[in-house]
Structure formats: C-alpha cells, structure tokens
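Removed from the display is one protein chain of the complex; every other protein chain stays in position.
And then chain A:
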Amino acid sequence: MNFTYIILIPLIPFVVFLLLGIYNKKIKPAVSGYIGVTGLSTSTLLSFYTAYQYFFVHGKVNGVYQTLVHKTTWMNFTDTLAIDMGVLVDPISIMMLIVVSIISLMVHIYSRGYMKGDEGYTRFFAFLSLFSFSMFGLVLAANLFQIYIFWELVGVSSYLLIGYYYTKNSAVAAAKKAFIVTRFADLGFLIGILMVGYYTGTFDFETLNNPEGSAILNWASTSFMGLSVITWALILIFIGGAGKSAMFPLHIWLPDAMEGPTPVSALIHAATMVVAGVYLVARLFPMYYFVEDGFALNIVAYVGAFSSLFAAIIAITQTDIKRVLAFSTMSQLGYMMLALGVSGYDGHEGVGYMASMFHLFTHAMFKALLFLGAGSVIHAVHSNYLKDMGGLRKYMPITNATFLIAALAISGVFPLSGFWSKDEILVAAFEHNKLIYGVGVFVAGLTAFYMFRLYFGIFWGKNTQYKHAPHESPLSMTFPLIVLALITVFSGFIPFSEFISADKIGFETHINYPVALLSSFVAVSGIVLATIFYKKENDLSDKFAKAFGPLYKWARDKFYFDEIYMFVTKKILFNSVAENIAKFDKKIVDGTMEGIGNKTVVVSEKIKRMQSGKVQDYAFAFIAGVVIIALVFIYMLGN
C-alpha cells in the first residue's frame, strides 16, 4: 500500500496558510473562517481514511504493524551521510494524525465563534493553519533532521499564536518567554541529533529504532564520562522534549503562555505541541529502551513523575482558571512521560508505552474540552479569575455538562476515557516501579481534588451577581464541546493495545482490579473532599490555606521558579553582563561618536578626541591580541 498521499494532510493547511497570509486584506473575515475549516476538514477526513487503511486493511503483515517509509534522498551531506525527506507511517504517527486533526478542526470551528469581530481574524486563521501544518509535519517526519525542522516551525507558529494579542504586553512577553525557553531546551535536542548522526551515521528513525540494528547494538562502543555517547545523546534529545512538554524545570513558559487566546491554549497547550516531547520519546522508544539498559529512560520516568507531582500541587492553589488547566496539563504530561519511563518492550511488558499513547489520546480530547469550556466561560463573564465566577451552571447548561464530563474523565472516574488510560499507566508503574506508582496514585487524588475545586468554583459555589447575565455560547462554540464530550465518554472503550504497542504486535489488556479500585477510591475521595470544600460557599478552604500557611503560599507562587529564572537572566545575564558591556560600548567605543552631527559646538572637540586616540586604542587591542595569541600558542608548542 502506498501512503504517499498523506503528504496532502500537512500540505492542505499550508496552502490555506499561504492563501490567507497573502490575501490577508482582501478576504472577508467570514470567508477566511470557512476556508480554514474546509481545509482542515479535508485533512481530518484524509487522516481518518489513512487510519482505516492502515489499521484495518494494509498495515498489519503477519500480525505485526509495519513501519512504512516513503522518502527520497534530499541531500548527500557527506560521502557517508545522506539526509532524506519523507513521511513515516506507523501506529503512533497515525494516532497523532487523528489527535491533531480532530483537535485542530474543533478549535477552528470554535474560533469562528470565539474570535468573531476580532481585529485580525484572518491573520488568526492563517496562523492556525500554519501551526496545523507544522504539527502534521512533525508527526509524519521520517528522520531526526526533519522532525527538528518542524519542531522549530511549531515553536515559531506557537510564538505567533501566543503573541496574537500583540496589543497586550503580557501576551507579547509570554510569547517571547515560551519561544526562548523552548529554544534553550532545543539546544540539547540539536546537539543530541548531531551526536546521533555522527555516531550512527544516520538520522532515519527506521534504522535507528531497529532493535537488531547497529545503532542500538553498538551503543557500548563509545563512552563519555562513564556513559555511552548514545545515552548522552538520548538525554540531550529528552531535554528538547522536556522543553516542549513543559517538564520540570523547563516548565516556566507554559502558565504564562495562557495569555494567548483560549482556543490557542486548547490547541497548543493541551493537545498538540506540548505532547510533542512525549511523542519524541515514544518515536525513539526502542533506542531509549535498549541503549545502556534504559538509563536515559529512567531519567524520563523520574522527571515525568516529579513534574507530575510538582504541577499538581501548584494547580491546587491557582485562581486563574486557565492557569489551573495549564498546571494540570503539565501534570498529565508528566504522567505520560513516567508511563514511557517505566515501560518494557515485548508484549504486555510494553504496557507503559501503550498506556502513555492511550493517555496522550484521551487527555488531548478532554483537556481540549476543558480549555474550550473555560474559553466559553471566559467569553461569558469576561474574566479569567475564579473570584468573578460562581453559579454559572444555571446560565450555561451545555458548558456545564461538558465541563463536568471532562472533569470526571481527567479525575479517572469509571467509565470515562480518562479512567482507562490512567489505569493502564498505573498498572505499568505498579509492575515496574513502586515508588513511581505511589506518586502516580497520589497525583490522581490531587488531580480529582483540584479539578473539582475548579468545577465547583466556576459552576457552583457562591452566587455571584453579574452585571450582564451570562448566557450560553453560540452553536459554533458549543458544537465542538459536545463532539469532544462524546469522544471523552466513548474513547475509553477503544482497544488501544491491539493497535499500539512498543513491539507493534499488539496484545490484550485486562483490568488489574486492585490497582483500578485503589485509584478509583483515591479519585472519588478527591472529588468528595472538593465537594465539601467548594460546592457551597464556606470558609473551610481559607482555613486550610491558613493552616498550611507558608506551604500554601509557596505552592501558590509556583515554588518561586519564575523568580529564580528571572534572577538568573535579568540580574546576572542582563544587568551584570550585558549592561556593563553596553556601558563599555556606550562610553568607550561609542563615546566619540555621540553628539556628532547635532551638537556642532561639541563636534570639534570630539573630533580632536577621536584624532588623539581612539584608533590607537583599537590598534593597541589589535597588536596586543596578536602578541598574546602568538605567545600563548608558541609557548604551548614549546611544551
């Protein structure tokens, strides 16, 4: 079966982007919305068609899902290393196509209502299409080089989308922060790629991931500081993934990125871009698993578990509803990472890998639903803060119902999708690492608690008096909510393990009753506790906050991580280093130039000063430079 046609899936949004970008001014806003939705609908249909073809018709040969690569040699970089461009079709890339296309389509539809009347409506749809294109490209990339290109493109387009409200200073700052922080993480990714390329002689995933291939078998041949070079490379690549997926301590950009329009948060920060890091680790999973007995994979597991816990604690204390969701996302991404981290490879051993992908899928749906629901609420009350909300269930029944479904799902309540995927993750952790399992269960309880704190705070709680009675959002906004809610209810019953597994053979899963019962019990306890605290207006929560005093404050201020980073970048890098350099440049280098042209009186004196010395200063530096370099190296040569 030839899957070459799937190149159309990214190409269609790209063409839409060009169209909307070039004819920005000439296209009516309403039309541009239709163009965007039509383009993405086509991509979505193609994705579903591909999934059907792959999973049910052509993909399976002798019980094993095939990795199909359609590629051409793009460039012969050196005599031994060629760089290809192509598309890679395997179970996880197809699954990601489905996730990205569904969410993107829903966000497109939703935005038609949410962004209505906004200046630059067309521009917004152009950026959405650009983002969809980049994300599809990332998913389908056949080698490390290609994935890196799209990885950066995703960064650029999300920068544009977060900074969309460019009149809002905080949005602009957030966009820049997100871009720069993830760029720093990509630094690791880039060097990791170069190392892999150099030591294995290939960038292709197919070759790299072959368990019998030289890339995996020869990992021990080179070492650096006690570890295999390949292990180092994998750790560096994981740093890149951690940046995009907001793992501790590279998470600081995610809460700020909530400044962007809410549909953007649903698309980028819930379902697509942030899972790119998880996808990257999954993409290279055989390497992570086999090289040096999974040393790098252990790091993934612990970073994931810690981030998951860390973010869940912070989420309890936030009062901006989008920030609660942001930390919740970080926590759930940690879940996916830890699932990959504890996974094995063969058959049922690989349940962690399967569970991670399963959770990626279900989480994408219900988290997008939560964000879009939050957007609907924000749209109605014009505020992001819990203090301005309460009692909204009377005004917004659809939003209320769908939000409740999503909240139950993320808490892991039977039989919603979140229950199934979370349960598999906990099973994997239970079987491989009891400590991580403990963290996972605890986080499950926290998740249920903060989610229902949020839910009750918005839809129940105090009876806020609204100046203008809030009303339910238009159909273009509620329709996506309903669709995603249906997916959330039913997608748990998809037999994921038959389609997606580390060794691509497929296996059957059964509920592990002790694990499932314990996690359900914890989740329900969390919900009950939240109900007591927040369903009716009372001062219980304040009392608790007081009781925990400093701990509460500490968590509310996100453990001061932003401040630490600010201190390092602002105080040290900018104020101490760059400032002084700027001063040096201003005073010494620039000094003579200043004032020339506008202060004619001063000019002559300045010229005099220039003649008397500055070029000599340069000459001195020049000669000193030569002499020092020469002396140092001749001395070294002598030894």
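FYI, a contact is a pair of C-beta atoms (placed from the backbone, for glycine too) under 8 Å apart; a residue touches a chain by one contact, two chains touch by 3 or more; residues count from 1.
Criterion: contacts and distances are computed from a predicted model.
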Complex member absent from the view - protein name from UniProt, among "Condensation domain-containing protein", "NADH-quinone oxidoreductase subunit N", "Ectoine/hydroxyectoine ABC transporter ATP-binding protein EhuA" or "Hydrogenase expression/formation protein HypE":
"NADH-quinone oxidoreductase subunit N"
Would you mind spotting which of A:128, A:195 or A:441 touches the chain that isn't drawn?
A:195
Full-complex touch with the removed chain, picking from A:116, A:183 or A:393, is A:183
Missing-chain contact, candidates A:30, A:45, A:64 or A:623, resolves to A:623
Which parts of chain A are in contact with the chain that was left out?
74-78, 145, 148-150, 152-153, 156, 163, 166-167, 172, 176, 179-180, 183-184, 187, 190-191, 194-195, 197-198, 574, 577-579, 581-582, 585, 589-590, 592-593, 596-597, 603, 607, 610, 614-615, 617-619, 621-626, 629-630, 633-634, 636-638
